[in-house]
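Missing here is one protein chain; the remaining ones are kept as they sit in the complex.
Up next is subunit A:
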Amino acid sequence: MNPIDGVLLPELDSPVRDPHLPRALGWLSLALGASAVAAPGPLARLTGIDDSPAAGTVIPALGARELGHGLGLVAGRRPSGWAWTRVAGDAMDLSLLGWAMTDRSGERRRRLALTTAVVAGITALDVLAALSAGRARRTRDRTIRIDMAVTVNRTPAEAYRYWRDMENLPRFMSHVEAIRTIDLRRSHWTVRGPAGRHVEWDAEIVDDQPNRSIAWRSLPGTPVPNAGRVRFVPAPGERGTEVRVQLGYVPPAGAVGRAVAKVFGEEPEQQVRDDLRRFKQVLETGDVVRSDSSPDGISVRQQVMQRPAQPLPNGFRR
């Protein structure tokens, strides 16, 4: 799914990109592997094991392994997994070096010690790279991006005007409890999260094109980094306005939070779809549509455990 047009949100966009380090190490693997396969002699001399009869076969074998790491990191799909293969390779190299050092002395021992120090340094870099790649992947897995649209029988100007008054949003966004505008651009949001928790944040409008589009993002420090854009496009055939929404957010408890949300029937896509349905209802009919079994209007949760289609108990007034 596309990132949200023109909205930059560090928490949402930056960590999602794969870090550079694993890829750079991949190129190093390729270079090292190629030279080990093509010219094992100089490498053996450099590391101080040129006296061993096995060096001629072990070094090209290690080189082939390096080429594997390198290809995986440069061309593979999951750099986090490949970065850990490099760490495993480093462990193998270190133990081979330690074993080679036991029966050598003098200049060769010095070279071996130097090589060990360099490999140890590279191991530290590899661990760092593997961790950062894993972090990026997990953030990407947690990030929820939604594209959804509804057609509303109102002009783009009417739809824009209603949405631009942020305090209207809780009328159709069922999980938003309240929005208080702080000034023309900034607003304070209070939202019901999974398992009855409340989440609050400040948001700002970052792009405001009257009658066409509004984009917003949360301000730094929110527990739920989020951003969104809504566009109001005239629907073909004089059918009002296509209201197209893009949303992105990183839920507080990650995958666990999403699992909890699913248990409660609060699937994010369905939530947004229902919100847009309510937006259409409010703009076209003046209110959310209420039936006896869904007196508060559409909600997935209501649909799962609906009361019978009977009037509400006496005294119930909205």
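In this text, contacts are C-beta pairs under 8 Å (C-beta built on N, C-alpha and C of every residue); 3 or more make two chains touch, one makes a residue touch a chain; residues count from 1.
Everything that follows uses one rule, which is that contacts and distances are computed from a predicted model.
Asker: Just go with whichever of "Cytochrome c biogenesis protein", "Spore germination protein KB", "ABC transporter ATP-binding protein" or "Glutathione-dependent formaldehyde dehydrogenase" UniProt uses as the name of the absent chain.
Answerer: "Glutathione-dependent formaldehyde dehydrogenase"
Asker: Touching the absent chain in the whole complex: find that residue among A:53, A:221, A:236 or A:311.
Answerer: A:311
Asker: Which is it among A:40, A:225 or A:240 that touches the chain not included here?
Answerer: Spelled out, the listed residue whose C-beta touches the missing chain is A:240.
Asker: In the complete complex, which positions of subunit A touch the hidden chain?
Answerer: 151, 153, 239-240, 270, 273-274, 277, 280-281, 284-287, 289-295, 297-298, 300, 302-303, 306-314, 316-318
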